[in-house]
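A protein chain is absent from this complex, but the other protein chains hold their places.
Lettered A and B in written order, each chain numbered from 1.
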Amino acid sequence: MCLAVPAKIMETGDGAAVVELGGVRREISLMLIDDVSVGEWVIVHAGFAIEKLSEEEAEQTLALFREIAEADSSGDS
Amino acid sequence: MHDRILLSHGEGGKRTRDLIAKVIARYFDNPVLSPFLDAGLLGRIEGEIAFTTDGYVVTPPFFPGGDIGRLAVCGTVNDLAVCGAKAVAMSCGLILEEGLPLDTLERALAGMRDAAKEAGVPIACGDTKVVERGKGDGIFITTAGVGVSVDGWRPAPPEIRPGDRILLTGTMGDHQVAVLIARQNLAIEAPVLSDVAPLSGLLLPLLPRFAGKVRFMRDPTRGGVGVTLNEMASAANARFVLDEARLPVRESVRGVCEILGFDPLYLANEGKAVLIVAGDAADAIVAVLREHPYGREAAVIGEVAPGAAGVRMRTLAGGVRAVDYPVGDQLPRIC
Partner (left out) sequence: MNRGMKYIDDFRDPATAKALVERIRRDAGDAPVRLMEVCGTHTVAIARGGIRPLLSGSVTMLSGPGCPVCVTPDGYIDAAIALGTERGVLLASFGDMLRVPGKSSSLEKEKGAGLEVRVVYSPLDAVTLAAAMPDREVVFLGVGFETTAPAIGGAIKTASVREVGNFSVLSSVRTIPEAMGVLAADPEVRIEGFLCPAHVSVVIGTDAYRPVARRYGIPCVVAGFEPLDILLGISMLLRQKKEGVARVENEYSRVATATGNRKAQDLIRDVFVPCDTGWRGIGVIPGSGLRIADRYASFDAEVKFGAPVVFAPERTACRCGDVLKGKILPVDCPLFGKACVPEEPYGPCMVSSEGSCAAYYKYGVL
């Protein structure tokens, strides 16, 4: 029920945007979010952007993963 | 010539003769076909004979990277190649819908001509029928292909044993995604080209060069690598274990799969082969495949393991899951 993918805004205009994921582009509706600009990342479900992706938060989660991976390889618990 | 196919083009009279002489003959021109007898006389053929048949109904008939004509030739050549045979002649049966633009037919014939030239196989005989408007999807092509076995090689599923490795000659899913994009009803733009290609030049030289090392080959068309591996595992009564990290997939194909919820393992390919080879020859065979334009992304994707027959996969997360037959075609999903 939740298949949605992160994609980058490439063009915006008139309630819609063109997003790109892995070189693949599709037009999607911006009806459900405000203030997106080119270069931002959004989550796309069924042809709509349902939310922005926070690159900062993503980086924090990835940093946590790195910490966990390093702790494991150095034998800590 | 009219600019569209008419029913009279299929009736055997003057219009049919015109179609053959003025259109078809311009694309297929070889000593066997040119007399336009009721059969192509191939002469004496030495060696073990292989024989295959196929039908091509792809919609739309033209898609990025290929067309129905190229598909018809390559599909036939490849069915023979994975059985170790070089195609020596093929047939071309055309079923055309009344109203088909002549230009469409000619583009398809050009696709066949170019592919046949590349593969070195003459179109030795043919037939043309026209069906009423609404009773055919533009153009259907049926083929049969005769081939001669190279080196007496035969597919040998019973030879497959633990320790053998599973090879794939390149990336998965390119063809099906290219056709899907060409249908234009998903409004997706993706730089994906069909991989449709004749593989005889890629595969047949391996057989004498690595004599005794190539056990079994198949081309993963409809249903993709997933279905083909299941069929092979079944035929061999063997257990295949794949490595998810080693599956070759283009980024753009992955992008489409992520958006629509598809699994690239089950997407059709038209220019790829799966090979089961002796473990000690796998790396050398991959190296040779990679030297060829149609094998640049060849890779070892798994191995044959002891245990119950079936197909399994080691996942990126470090677990294991089954790779079973899918039920029906994949459809765009929200879940």
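Everything that follows uses one rule, which is that a residue touches a chain if its C-beta (ideal position, glycine included) is under 8 Å from a C-beta of that chain, and two chains touch if they have at least 3 such contacts.
All of these numbers come straight from a predicted model, not from anything done at the bench.
Within the full complex, the chain left out of the display is in contact with A, B.
One of B:D18, B:E106 or B:E251 touches the chain omitted from the figure, and that residue is B:E251. Considering the complete assembly, subunit B touches the hidden chain via residues 185-187, 244-251, 254-255, 258-261, 263, 312-322, 324, 326-328, 330-335.
Those residues of subunit A that touch the chain absent from the view are 1-6, 8, 21-22, 29, 31-34, 41, 43, 45-48, 50-55, 57-58, 60-62, 64-66, 68-69, 71-73, 77.
Going forward, only the chains that are shown with their structure count from here on.
Taking the mean of the C-alpha atoms as each chain's centre, subunit A and subunit B sit 37 Å apart. Contacts from subunit A toward subunit B in the complex involve residues 1-3, 5, 7, 21-27, 44-46. Interface of subunit B with subunit A (complex): residues 186-191, 251-252, 254-256, 258-259, 261, 333-335.
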